[in-house]
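A quick write-up on the structure given underneath.
Omission of a single protein chain aside, the complex is shown with its protein chains in their original locations.
Letters A and B mark the chains in the order given here, with residues in each chain numbered from 1 onward.
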Amino acid sequence: MAHVNRSVLPGFALSLGYTTFYLGLLVVVPIAAVFLKASTLTFGDFWATVWTERARAAYLLTFGAALVASLAALALGTLVAWVLVRYEFPGKRLVDALIDLPLALPTAVAGLVYASLYVEKGWLGRYLVPLGIKGAYSRLGIVLVLVFVALPFVVRTLQPVLEELDGETEEAAASLGASRFQTFRHVILPALYPALLTGFALSFARAVGEYGSVVFISGNMPHRTEIAPILIVARLEEFAYAEATAIAVVLLVLSFAMLVAINVLESWSRRRAG
Amino acid sequence: MTISVSHVVKRFGDFLALDDVSLEVPDGALLALLGPSGCGKTTLLRIIAGLEVADAGRVLHHAEDVTHDAAQDRNVGFVFQHYALFRHMTIADNIGYGLRVRGVGDRERAARVDELLHLIRLDGHGDRYPSQLSGGQRQRVALARALAARPRVLLLDEPFGALDAKVRQELRRWLRRLHEEIHVTSVFVTHDQEEAFEVADRVVVMNRGRIEQAGTPADVFEQPANAFVMDFLGNVNRLPGRGETVFVRPHEMKIARERGGDGSLAATIVHVNPTGPMVKVQLRAVDHDALIDVEVPAESFAELALAHGDTVHVSPRRVRVFADAAS
Partner (left out) sequence: MPAETKKLRVEIRPRPAREDPPWVRRLAIAATLAIVALLIVIPVVNVFSEALADGIGAYWANLTRDDDTLHAIKLTFTVLPFALVLNVLFGVAAAYAISRFEFPGRAVLTALIDLPFSVSPVVTGLMFVLIFGLQGYLGPALRDDGHALLAYPVALLLVAVLAVAYAIVRPRNRRARRGLWKLHPALVVAGGGAAVFALAVAAQRALGVWPSGKSLEVIFAVPGLILVTSFVTAPFVARELIPVMDAIGPEEELAAVSLGASGWQMFWHVTLPNVKWGLVYGVILCTARAMGEFGAAYVVSGHIAGQTDTMPLRIEKLFQEYNLPGSFAVASLLTLVALATLVVKARLGREQARRAKGTP
């Protein structure tokens, strides 16, 4: 039994008291402040702020780029996780360690270096720009940097699931005459669905909230490459706090909805796994 | 020191783990709490130690009410099922921990640790870590750790459960001898009736959160209080008697070629296991299709020249009848 009666082990009141106090002051109160501030706007004003053409373009870009980037990260991450779990090759441990870099590298650094790689004179831009592929100051750039940010979430979600995959079911499929491709489609992939969903949800949530790297690479052109958080900063710089808060509420509500979705997905996948 | 538990109740959610349990452990006893898994025996042991809190009822150590005392104040030695050795401490530090938290000086502590290492026959292993020991060695370290601060009570939760058969056998005898030497009031939990009988001088049989019977091993085995105890303490045949079910142990039946007196049943031998001093014979009753187990000494088996498929007559030498037999 994992949990102990609270009067048997010491420190229940102290640890729980400090935890709730800290979270209350640092997390709950500030979030409540946002909703409180937003409530000073009438619904008409609120709507007029959060539903301008510029704001709509920003939401669309924020969520659209996050969606495209997480789907790309899902595809690439699945391949990387498969290779890291199933194959042996020289340098595997180094590659495995490097996968975590996006988690540790400050996003400002990522944005800076991606922007400089894909400009016309950059290491990659000098080959891509003549082909008409503009990686810097474009929507493509936003997606690229978001894929970088999201990749570890997919790989690290899938790896343990792949490692624990029951090899005998694959052998059973093979003994029943399935080709390797059929085995993958009918036996392995269905077992991965819950983890794929979780990995996708995690990277999507991360990509939606990303700010630091995007400001470097996007160029921040209204209607074209401006994401929603930049809109908030713009309002703040005009000292339009209520308007900035309104947009923040939209983002907060959407992120909370995603958090709930991630939790539901995780408990669902755990139930299915037994 | 005596331990007494009176009217203890414990629930985990909807599950009633202990249902008004009362128990006396006499001073110096080595008592076994015996029962199937989920019967509440471990919960009772943890309540005595203060590692679990009862919903109702009282626990007394000697005459002192310790119901609301924290585990640290009860001065009990507790041996955990999976040892719970401190993985980052050496064996010597593990054993000496109870003395360290009581502020016993280094030299005195080292002397006591050496003494205990000798007692558990692990002299010279003091600077190893728990992960470097075998299961049986870890078990002995856990015991030494519990004994170091000279507890008033020693409590052991399934002490040999995680060990293989041979080591278990060895440790049982060793625990028995140890208890004779130090004579501290001890309670251990087990689901293995053989273990309870071999080690303990008193046995308490539990089922579904209640105590079914308490007594010496001989009492409990010879005079089971009810059908559950009879059934739990060994293989048993349930035979139809005059309007009630009759309980007979396999070794308390005899086999004959000729029909005996009253209560004799015709049966066909379906399986014979001739290993060991007692030959285990399985028969099917001719009249009512029930399987009957009988154990006969090897020499009578040979005399009778029994073989698979023979039809013979079995009769009980001793029968028991219980009021709760319907369950």
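Operating definition for what follows: contacts are C-beta pairs under 8 Å (C-beta built on N, C-alpha and C of every residue); 3 or more make two chains touch, one makes a residue touch a chain.
No experiment lies behind these values; they were computed from the predicted model shown.
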{"item": "Options B:22, B:132, B:235 or B:273, residue touching the unrepresented chain", "value": "B:132"}
{"item": "Selected from A:48, A:83 or A:265 as touching the chain missing from the view", "value": "A:83"}
{"item": "Touching residues (missing chain, whole complex) on subunit A", "value": "2-4, 6, 8-23, 26-31, 33-34, 36-37, 76, 79-80, 82-84, 86-87, 89, 91, 93, 95, 97-110, 112-117, 123-124, 147-148, 151, 167, 170-171, 174-175, 180, 205, 208-209, 211-212, 215-216, 228-230, 232-233, 236, 239, 241, 244-245, 248, 251-252, 255-256, 258-259, 263"}
{"item": "Residues of subunit B in contact with the chain not shown", "value": "49-51, 68-78, 80, 82, 84-88, 97-98, 101-102, 129-132, 135, 138, 145-146, 149"}
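The rule is simple: only the chains that are shown with their structure count from here on.
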{"item": "Centre-of-Cα separation between subunit B and subunit A, whole angstrom", "value": "55"}
{"item": "Sites on subunit A touched by subunit B in the complex", "value": "1, 4-5, 7-8, 10"}
{"item": "Residues of subunit B touching subunit A in the complex", "value": "12, 50-53, 70-71"}
